[in-house]
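Dumping the structure here so I can ask a few things about it.
Right after this comes subunit A.
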Amino acid sequence: MKLGLRLTLPAQVLVLFISVFPLLMQLYISLTDWSPLSGAPWPRAWEFWNSFANYTDIPGDRRLWAALGRTLLVMVICVPVEFLLGLGLGLLFVEDFPGKKLAYSILIMPMMVVPAVAGYMFFMLFQSGGPVNDLLSVFGPVTIAWLSDPWLALVAVMVADIWQWTPLMFLILLAGLVGVPQDQLRAATLLGASPWQRFRTITLPRMKVIITIALAIRAIEAFKIFDTLYIMTGGGPGVATETISVYFYKITTNDLIWGYVAALALFILVSLSIAAQFAMKRMAR
Partner candidate 1 sequence: MASIEFRNVCKSFGTVKAVVDASFKVEDNAFFCLFGPPLSGKTTILRLILGLETPDSGEILIDGKPALGVAERNVAMVFQNLALFPHMTARDNIRFPLVERRQPEAQIAPRVASVAEKLHITHILHKHPGQLSGGERQRVAIARALVRDPAAYLMDDPISALDARLREEARVELKRIQREAGRTLVYVTHDQEEAMSVADQMAVLDQGRIVQIGTPSELYDRPQTPYVARLLGSPPMNLSTSGAFGPGQVGIRPEDLTVTQSDTGAALITGVEPLGGYTVLTLAQGPETFRALLRGQPEVSPGTRATLSATKTHPFTADGHRQTGA
Partner candidate 2 sequence: MTAIHLQGLTKRFGPFTALQPMDLEIRDGEFLALLGPSGCGKSTTMNMIAGMEKPTGGRILFGDRDMGAVPMARRGVGFVFQNYAIFTHMTVRQNLDYGLRMAGVDPGPRTAAMAELLGLTDLLDRPSQGLSVNILQRLAIGRSAIMEPAIFLLDEPLSNVDAAFRAVMRTELKSLQRQFRQTMVYVTHDQLEAMTMADRIAVMDHGVLQQVGTPLQVYNRPANTFVARFLGAPGMNLLPGHAVQSGSAVQVDLGPIGLTPPLPGPASGPVTYGFRPEEVTLDPASPLKLPVTHVERIGARCIVHLGPVKAVFPAGTEIPSGVVGFTPGKPCLFDAKGGRI
């Protein structure tokens, strides 16, 4: 046996146990109609065997598809906005300007706020009589019911997400921007390239890898959006801001249909893995 393999064997076994065991357990439960209320402990879930019924239910689950659609909507709006804002700020911060250190500290603060607290903050901000409406009242009397309107609630949730996660995008992109060799930028300038041309021909190509990473990290995180949103709207009004995570939370804690949850979880895991593979390949090019 190779030395490397021998040394890492205990760790490999541990990882195998941690990652493979829950998967197998989930697969088992997903083939049953078992629930914690059914009276039997989970190893005896076979008593409630219903083979692939949970899986065949998935296509007809309209609430699921609506939640998935909403999640993707949040992702395709928030991630690009965060990227553009982060990149803009990054470009600002590679240059020196007075007060840069202070501005930097303030800018990355949202990232440090516990998401649940951020949720509470934005919950307060978007109340009918809250500061957002007060601010908008400058243009005339407004009483927008942000969190009880289906679409506006979604907007409010996205504003909170952008507020909290633009700093992360900014930090990653700034690291990339700082890594672009100064001499190459100067050489391009001396060859007559305009700032935009320099950005397009030197900065962007040199940042390809880091941009891919930043987008991937944020896309994955945005797909899992939960805590801030749940505190702001609880997925409501109705199911208007229900995302995949919120939907899962509800059917797990309220409906207790664990067999179906397990089937759904596996389905999402597999489809996400395929999507991620595909996306990484495209972005790498």
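Selection rule, in plain terms: all candidates are chains of the complex that A comes from, given by their letters.
What we mean here is this: contacts are C-beta pairs under 8 Å (C-beta built on N, C-alpha and C of every residue); 3 or more make two chains touch, one makes a residue touch a chain; residues count from 1.
These numbers were taken from a predicted model, which means no experiment stands behind them.
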Could you sort through 1 or 2 and say which touches subunit A in this complex? 2
Taking the touch rule as given, give the residues of subunit A at its contact with candidate 2 in the complex, in rising order. 181, 183-184, 186-194, 197, 201-202, 205-206
